[in-house]
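Take a look at the structure set out below.
Just one protein chain is left out here, and the rest sit where they should.
Letters are used for the chains, namely A, B, C and D, taken in the order the chains are written, and counting of residues starts over at 1 for each.
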Amino acid sequence: MGILEVKNVGKRFGGLQALSDVNLSVQENTVHAIIGPNGAGKSTLLNCFVGKLIPDTGSVMFNGQSVLGLKPHQINQMGISRVFQTPEIFGDLTVMENVMISCFAKRDGAFRMHPFETVAHERDIVEQAEQMLTDVNMIDKRHMHAASMSRGDKRRLEMAMCLAQEPRLLLLDEPTAGMARADTNNTIDLLKEIKEKRDITMAIIEHDMHVVFSLAERITVLAQGTPLVEDTPENIKGHPKVKEAYLGEAA
Amino acid sequence: MKMLGLSQRDTTFLLIVVFLTLVTPILLQPFPEGSGMATFNAGYPDLMQRFAIFGIFAIGFNILFGLTGYLSFGHAAFLGVGSYSVVWMYKLLGYNVVPGILLAVIVSALFALLIGYVSLRRSGIYFSILTLAFAQMSYNLAYSVLTPLTNGETGLQVYTNDPQVLMGENSPTSPHFFGIVMNESAKLNVGGWEFTFNNGYYFCAIVAILVFYLSLRIFRSPFGLMLRAIKTNQTRLNYTGLNSRPYTLAAFVISGMYAGLAGALMASMDPLAGAERMQWTASGEVVLMTILGGAGTLMGPILGAGFIKYFENIFSKINDNMLHQWFAWMPDGIEDFLIGLSHFFVGKSWHLTLGLLFMLVVIFLPGGLVEGGQRIAKAVRNRRSKGDGAEAQTQPAE
Amino acid sequence: FTNEPTGDTVTFGFNVPQTGPYAEEGLDELRAQELAIQHINGEGDGGMLNTFSSKALDGTGILGKKAAFVTGDTQTKSDAARASAKSMIEKDGVVMINGGSSSGVAVAVQGLCQEAGIIFMAGLTHSNDTTGKDRKANGFRHFFNAYMSGAALAPVLKNAYGTDRRAYHLTADYTWGWTQQESIQNATEALGWETVNNVMTPVGAGDFSSYITPVLNSGADVLILNHYGGDMVNSLTQSIQFGLRDAQANGKNFEIVVPLYSELMAAGAGENIKGVYGSMNWNWQLTDAGTQAFVKSFGEKYGRPPSGSAHTCYVQTLLYADAVTRAGSFNPCAVAEALEGFEFDGMGNGPTLYRAEDHQCFKDVLVMKGAENPTTEYDTLEIVEVTPVDQVMYEPNHPMFGGDEASLGECNDGA
Amino acid sequence: MKDMNEQVVGEAKRREPVDHSNNANHASTAPAFFSCWDIHAYYGESYIVQGVTFNVHEGEILALLGRNGAGKTSTLRALARTGSPMVTQGEIWLDHKPLHQMKSHEAAQNGLALVPEDRRIIQGLTVEENLQLAQIAPPIGWSLERVYELFPRLGERRKQEGTTLSGGEQQMLAIARALVRDIKLLLLDEPYEGLAPVIVDEIEKTLNVIKAQGITTVLVEQNAVRALELADRAVILDTGTVVFDGTAKEVLDNEALRHEYLAI
Partner (left out) sequence: MDAIILQILNGLDKGSAYALIALGLTLIFGTLGVVNFAHGALFMIGAFVAVTLQRIFNLSFEQIDPTKKDFLGNPLKVEVPYVEAWFGADVGDWLIDWSVPLAIIFAIPVMLLVGFVMERGLIKHFYKRPHADQILVTFGLAIVLQELIKYFFGANPIQTGAPDAFSGSMDFGVLLGFDPNVIIYPYWRLVYFLFAAIVIGAVFSFLQFTTFGMVVRAGMADRETVGLLGINIDKRFTLMFGLAAAVAGMAGVMYTPILAPNYHMGMDFLVLSFVVVVVGGMGSLPGAVAAGFLLGVLQSFASMNEIKSLIPGIDQVIIYLVAIIILLTRPRGLMGRAGVMEE
């Protein structure tokens, strides 16, 4: 039994069958990559895990519990965090505040009325957030307005926010897209380190094969809404169909 | 110095606000009685009470709009509900304001809970129009079929044959706080100046300081942080495991309670509740106050409220006699011309001045009056740091 | 007592609608009040001071003080009116407030003046409640009221339209509309008329078409418009656009009645009022000496004849000043005593009484008709009948006026 | 008539850019097809582009490289005259036209196209409408049919709302939107981002096709090696200034340089 069990999921958009009959099992404490051509349905599939979309058919079980029909915040509180393909951050707040919100969400749950405490007095939250920012190498930017950062930085911030929640399952939709090579490598290291330290399961979508092959323990290849193959990285690399449909010369 | 769980800066800020509020009756009375400029004095009870009351209204509105970005166009409904509650308490129990104020806050909270619960299902303009629709419905009903509750367009008043069961033999016959009668004042004459220290004003002012302190705490709290997060990116908030609905609803109810409290104080100062205070123009006014002063800032809404109320009460009162008095020293032709010109801007045309000022402020001070203040402060600071040497040189010459 | 004048001037507060549906009336009131102040201070030609039966005022101000005034805008809203009155009392130190069109406003401001301890001269308010269930010891009304309109109109309507009529009422939804409608209904039903329907319309509705369309097929043959000011202009104009004047119903010509007329409304409605009946407190076309003096004085200053609302506010200002002089004090209770039961003449309506029991003024009432052939823009109305005061008199405890429960309360001087 | 005038004025004012950068490579002495000279630009009060100067020759592909936050995007936006960042100083010339005197739509009408990093597909418009929109102002380039041939996926999705496309499809649409205009200079901000490797290959081929047609390209890309393999020349930015200007091969060969500024 995987921590995430996806059975026969299908999703239609008007005339387009974006997903059909997707079966997937993500094992606890592994990094599972989902790759595939553009428009294959990878992001759509992720959307079904976090409550952004409800699939037409099939089931999605997290930790033995169905997530279908739950609100995004409920799913998150069950332990699933997500990094988006285009960074979603709190643009008007500072970097530090962005991360602190995640820490509050972890500590206090979906809603807690605490109108009179002072943010600055929440020592543990402040420390956690600072630690997280140090981990992702952004501590010197903690007072920056999040919206005025470059895109690579925004993506790193979003990742920091998700990691600060210490989720059981972390969903990453192209986490290193647009990142400089050096930062990509740092990110790979960071993810590896975190996984070791915190027993995190990760599902990662990525077009950068360097990232995929450095991290993934299993890979599912999605094409036209259905899994083409699922296998170890070594086998995928050599798989002729995958080469043709997706990897091209990169392999 | 830190106090009451506030940071050093906030404590200073709060103390300044407290000080200013307490000396308002003196500050607003800068011109001697009988002088030509006495019209511009604003230190009389009714207006000072309004500053405090509308300040409270705007502070509350800002908790919703300034922090979450949800623009309610129906907050006047809560104001009205607050007023009606208080007058009903006068009618049933007696003129002590306390039961009425408590009831007003409770009733407006319930009312806000209801309207907020429904309206917050939508966001942006759709939310604004929902709140507007609710408030307009309340207003229209208060004006017509709810007349038995509201006394229609005349406004709800106390009649001599009302029960007033708690009225003792020698209880005051106008609103009071355990015997402190609201419309009583102490007057102080110093030279040509006359200062009025009115019980009602100080009552409102103390309440205003209390709720300002509360809003300061809310702004600095995790709750306030969540509200600001809602304004920037609700999607992210939801995917961070936070449920935005209870947060917005709480903000809505809190700001509804502030509005109810403001309405209650209005009826505490003048025991009549008219339906017009629920009309959309009243809701629009608090929106304007907040934006004009600077939405999302602590001090802005209060400044905005003061600004608008000052114009409404002072500029509208300037009439031809006064203009003649002011311009009398000029040659006749010019005097007539100036008086003619002034007709556009004062007296019954005071709205024109207000409209122009709205435009000027928003064009030149995008952050509202608060931003204007900050710019001045900055300019002064710059001048001081740059100009120190220069001043030292020029000073001996003087 | 409140705002005892200490300097060499005494300040009056003129609180009138300068915006809202009754704004035009308010502006005319202001003109008249300004004129009254001039006359009190001995400027101008003295106007009705020359014809007034009481000779206490001599044009040297009041008790040796010059009269001055401040103005305020009620916006035709109770709340705003009260706020404006409050600031007049607190900031400007007025000893009396005069004005207010709209009965809702008058009732609200009268309540405030009572609490504050100053005199309120009610101005243009026609609801029975002002001196009925909402009467106050500190408040006085020179204007007539809805009951009087009904009593004066009924005989004229009987002559013109007979006793077999079916009336349809459109009524402004507030205190004035209600009492107006009730009074007219009582008066016409006493003639034998039948009331088909009474529909409440919101104040300031603008477009009344959806209230007017059902009238023609309702079986009614008279439409009674219990509206005033801008509302009346609109509802009357629209009734005529919808062909009511030209229509036939129950074999008779369809008729429209406007219980309370004003010349400003008449000017607004233009051609449409020809032959329409209504009542008025006073009209500049009266020929008594007081009226003539006032029309001359006003006409020369402003180039137009005064309206009925101007007349009321002018007279009230003089009457207040006169009462102060006779009482020898600005103390509101003394002034009220001087006004209570006061009888006088020479103010345009013939002999007049301020009744002590309810502070309502009693005098002749005019029944008017839209002129068929006006020669100028000002004589759009003609006087059909001057109804003698006895015919419109009623008991102070009349059920339409709050019955036995209604009471003035105690005079309050604010001390 | 107006155009003529401008051209004359432009000719008269034209000035050979002075090169400030130490690593400048003066391979050519002919007046460059595109040149920007001493560009300074601000976001509000933050000074981001701090005097950028470089030339691009006609038909050339220039790779503009640098770390995250180096100011690549800001430079491209400054060149495209978007107004944010605000350019306070500097000149931009494209084919003898003074772009620095123009607004963004005028620059576009004079042959400049920017494919922005976040794609900027217009909400509420279908794929086809997004393309039609690009053909409203002159000059018009490829036909829609031709674009659909190059990117069949877009043809299949032509009636779908542009913003519901997958990330990669949106990238194709953004490039297609530039191609349906008749352009002289194409500014590409990270065109490979989020694209499947096969598609990247495709786009690389397309860029060569574009190049063959004489279109000049400035390419910003994080995958420096890939960009350098394609490009003729390279410019490296760091904190808003040009730190290297030379041939692509030089960068590939100079390990120290690569390590310092590109971390590869």
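Heads up, the rule we're going with is that a contact is a pair of C-beta atoms (placed from the backbone, for glycine too) under 8 Å apart; a residue touches a chain by one contact, two chains touch by 3 or more.
Because the structure is a prediction, the values reported are computed rather than measured.
Visitor: List the neighbours, among the chains on screen, of the chain that has been left out.
Guide: The undisplayed chain, in the complete complex, is in contact with B, C, D.
Visitor: Which of these touches the unseen chain: D:Glu129, D:Glu156, D:Glu202 or D:Glu250?
Guide: Checking the options D:Glu129, D:Glu156, D:Glu202 or D:Glu250, the one contacting the hidden chain is D:Glu129.
Visitor: Looking at the full complex, which residue from C:Pro5, C:Gly299 or C:Pro351 touches the chain that isn't shown here?
Guide: C:Gly299
Visitor: Could you tell which one of B:Leu14, B:Ile53, B:Val253 or B:Leu292 touches the chain left off the display?
Guide: B:Leu292
Visitor: Would you mind spotting which of D:Ile61, D:Ala108 or D:Val127 touches the chain that isn't drawn?
Guide: Per the contact definition at the top, the residue touching the missing chain is D:Ala108.
Visitor: Across the whole complex, list the residues on chain B that are touched by the chain not included here.
Guide: Residues 65, 69, 71, 118, 121-126, 128-130, 132-134, 136-137, 140-141, 143-146, 280, 284, 287-288, 291-292, 295, 343-344, 349, 351-352, 354-359, 361-363, 366 of chain B touch the chain absent from view.
Visitor: For review purposes, identify every residue of chain C that touches the missing chain, sorted by number.
Guide: That gives, for chain C, the contact residues 18-19, 23-24, 27, 197, 199, 202, 204, 206-207, 209-211, 213-214, 216-217, 230, 233-234, 237, 241-243, 247-248, 264, 268-270, 284, 295-296, 299-300, 305, 375-376, 378-379.
Visitor: For chain D, which residues touch the unseen chain?
Guide: For chain D, the residues touching the absent chain are 80, 82-84, 103-106, 108-109, 113-114, 116, 120, 122-125, 129, 132-134, 136-138, 177, 181.
Definition applied: only the chains that are shown with their structure count from here on.
Visitor: If we look at chain B and chain C, which chains touch each of them?
Guide: none
Visitor: Return the chain label for which the distance between chain Cα mean and whole-protein Cα mean is smallest.
Guide: Smallest centre-to-centre distance to the global C-alpha mean: chain B.
Visitor: Take the average of all CA coordinates in chain A, do the same for chain B, and state the distance between these two points in whole angstrom.
Guide: 47
Visitor: Determine the centre-to-centre distance between chain C and chain D, using the mean Cα coordinates as centres, and give it in whole Å.
Guide: 78
Visitor: Measure off the straight-line distance from the CA centroid of chain B to the CA centroid of chain D, and report it in whole Å.
Guide: Going by mean C-alpha positions, chain B sits 53 Å from chain D.
Visitor: Where does chain C touch two or more other chains at once, residue-wise?
Guide: none
Visitor: What is the shape of the graph in which nodes denote protein chains and edges denote touching chain pairs (line, ring, star, complete, other)?
Guide: Contact map by chain: line.
Visitor: According to the definition of touch, which chains form touching pairs?
Guide: A-B, A-D, B-C
Visitor: Taking the complex as given, what residues does chain A use to touch chain B?
Guide: Listed in rising order, the residues of chain A that touch chain B are 50, 71-74, 76-77, 81-82, 84, 88-93, 97, 100-102, 104-106, 108-122, 161, 165.
Visitor: Give the list of chain A residues in touch with chain D in this complex.
Guide: 13-14, 16, 35-40, 42-43, 85-86, 148-153, 174, 177-185, 207, 209, 245-251
Visitor: Show me the residue ranges of chain D that touch chain A in the complex, using the header's touch definition.
Guide: Counting only chain D, the residues touching chain A are 43, 46, 67-69, 73, 117-118, 153, 160, 164-169, 171-172, 190, 193-201, 222-224, 262-264.
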